[in-house]
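All protein chains but one are shown at their positions in the complex.
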Amino acid sequence: MLKYIVRRLLLIIPIVLIVSILVFLVIKMIPGDPITIMFGKNANAEQIAYVKTLYGLDKPLTEQYFTWAGNLLRGDWGSSIQSGEPVFQMIMERMPRTIALCFCGILVALVISIPTGVACARRHNSMLDLSLTIMNLTFISIPGFWLGMIFMLIFSVKLRLLPTSGYVSAQESLTGWMQCMILPTITTAATFFASLSRLMRSSMLEVLQQDYISLARIKGNTNGRVYYIHALRNSLIPLVTNIGLTMGYLMGGVVVIEKVFAYPGLGLLLINSITQRDYPLIQGILLIFAIIIVVINLLTDLAYMLIDPKIRFGYKKT
Amino acid sequence: MEQNICLRVNNLQTSFYTDRGVIHSVRGVSFDVRKGEMLGIVGESGCGKSVTAFSILNQVKHPGKIDSGEVIFHGKDLLKLSESEMRKLRGSSMSMIFQEPLTALNPSFSIGWQIAEAYRIQGEKDKAVIRERTIDILRRVKLPEPELRMKEYPYQFSGGMRQRALIALALACKPELVFADEPTTALDVTVQAEILDLIESLQAEMNMSVVLISHNLNLIGERCGRVLVFYAGKIIEEAETAELFKHPAHPYTVGLFGSLLSIHQDGKADPKTMPGEVPNMLDDIRSCSFAPRCPYAETRCFEREPELVPVGPGHYYSCHRPLKGGAK
Partner (left out) sequence: MRKETLKRLCSLILCLVLAIGTVLTTGCAKTAPAENATEPETAAEAPTEPTDDTITVAIDTEPTHLALSVSPDYITVWVTKNINDFLVQYDPEMKLQFSVAKRIDRIDDKTYEFEIRPGVLFHNGREVKADDVKFSLDYIMDPNNGSSTASYFTSLDRVEVTGDYTGVIYLKEPYAPFVSRLSMVPIIPKECADTLKTSPVGCGPFKFKAWNKDQDIELVRFDDYWKEGYPKAAGLTFKFIKEYNTMHNAFLAGEVDILLWSSFTDIAIWDGTEGVHPQATNLFDSFILVYNTQVEPFNNPLVRKAIALALNKQELIDLTSQGYGKVLDQPVYPGTYFYNDAASYTQDIEAAKALLAQAGYPDGFTCSLKVPNTVQEGGCGDVIQAQLKKIGIDCQLEKMEVSVFIDAVWTKKNFEMCVTGDGSEGEPDTWLSRWIKTGAGNNVGSYSNPELDALIAQGAAASTDEARKEAYDKAFLLMRDEQPITFLFGGYLYSALQDNVQGLQGYANWWFDFDGVYKTK
């Protein structure tokens, strides 16, 4: 198992390499550059040209790439052109916040989707199944950020229960942190709990047709145990796959949610850095995103191992 | 109910309500299971024999529903019990050995865990005792090295081992009545005999009633004391095994024997297949269900369904034509 993990982690290297090249090229293709933006309307061409040489932006693309990649290998992620801060530091400050948001979002989504999916499967084709299905379909069709704004309107503006935006670190105040996290987390969860719930439902329906479920009942298990112990473990595999696939999508969605809630995570930093064409920062953030997604895929596969013993032990037979 | 009757089924009817129409799988089945006996249920696929067993255990899968009937066990009608009462009754007294062990064993849990669960449900709390009993039952089904087997998962076992494990699982709580639904169909021929021997010996040991369901008449003939012949959702013949084999009364049963390959005959294998097919179960069957294939069919056979009538002691058949002594 350890060998497997190590092998998967090594895979990060070629992936990151390819991503770095793609990211580098794509950003350079966008019109506009950070120096012109920095100077804004008061620019003059000579000043701009001069500052560009300071940042090495006048050199040919391949040279720029290799300089950046070379520095990266030495652990130097470069500095933001706009603020001068080291990119790595800027990313590390914000990454835990974005990961916390994604993680909490997934957790809340699972907490909602698993029971609703199971409930739908249990009372297959009943009114409950019908209404939950409709609710799910509605949520699948609603764009996440719109939902976020509605929640904000209700809970922050009208009811004044939660803050509209901002962030309080957990060290400062645990309750403050939780209050800031609630709306963005629910919005994140809402963007995909519905499809998870549908998946849980269909997966469980399939599992419930199996003989071992009948046997579990014959043995005398309560309904609760039949669904949540016997059936659930076998139904989770498609769910785990889905979460792994959704993660990439989720990272994109989180960017929007961070903007709406002014949540100071990687997503917000990415938007700002793109607006300002802050190349080192954009490249650094996108690279981190790629690494995070690879790691999450690895974790997904590890999760399979927990759930499915066949994968854990290999297909050995006694 | 008489002392030696374990289970009584009265006019059980079960149908499947599908999009294409209603399939009447079990159309009024009544029989008794005596204590300690091995009762055989034989019939083609789709004749309702497995569905009968599932109905008794209340495990009919959607879109199936038990329409009517009584299942009397321990003085209570099982079909009228609530979910929790049914549950209490089932685990300790009735069980089932499924046809395909790979799907009947939960792939995500170890064999030992699944067997131990049966004990836990029965109320056994002591971990050491549970472990002992699990090892014991695994030993009884002749699984080698039960202490190691306990920790393994179903996919790690071979077919025969799985079926043994399944039997262990079914018998873990010493049930009074066990349904064995085609327990050897999925196995190699060589293993079949072993498994059936095992079931027989365990039955004797634990003094259980076993309902052996199969499409294989030979198998039923070798192991069971009494036989029920199913056709198109009804019992069309019922007799003690020896009697059935000597004097099969219903034309279908006769046909079944005719299509058997038996080594006891004079080496000339000449199986006669029965013409025609099993009736479409979507239709309402008003006449004798076997009439279209019966070589002895008369007009009245197409008009109304025959009742089960006695032919000899403990021997019943449902046919309009009277028996003129001996096989036709």
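A few remarks follow.
Order of writing sets the chain letters: A and B. Residues in each chain are counted from 1.
In the analysis below, a residue touches a chain if its C-beta (ideal position, glycine included) is under 8 Å from a C-beta of that chain, and two chains touch if they have at least 3 such contacts.
These numbers come from a predicted model, not from an experiment.
Taking every chain of the complex into account, the chain not shown here touches A. Which of B:2, B:19 or B:284 touches the hidden chain is settled by the complete complex: it is B:19. Contact with the chain not shown here comes from a single listed residue; of A:16, A:37, A:57 or A:229, that residue is A:37.
Annotation: of A:14, A:60 or A:84, A:84 touches the absent chain (contact as defined above). Contact with the omitted chain, checked across A:131, A:209 or A:223, is made by A:131.
By the touch criterion stated above, the residues of chain A touching the omitted chain are 30-33, 36-45, 47-48, 51, 82-84, 90, 93-94, 125, 130-131, 133-134, 137-138, 142, 146, 149-150, 152-153, 156-157, 160, 163-167, 259-262, 264, 268-269, 271-272, 275-277.
Rule of thumb we're sticking to: only the chains that are shown with their structure count from here on.
Averaged C-alpha coordinates put the centre of chain A at 53 Å from the centre of chain B. Chain A meets chain B in the complex at residues 124, 209-212, 214-223, 230, 233-234, 307-310, 313, 315-318. Contacts from chain B toward chain A in the complex involve residues 54, 57, 59, 61-62, 83, 87-88, 90-92, 94-96, 98, 100, 103-110, 117-118, 121-122, 149, 152-153, 155-158, 169-170, 173.
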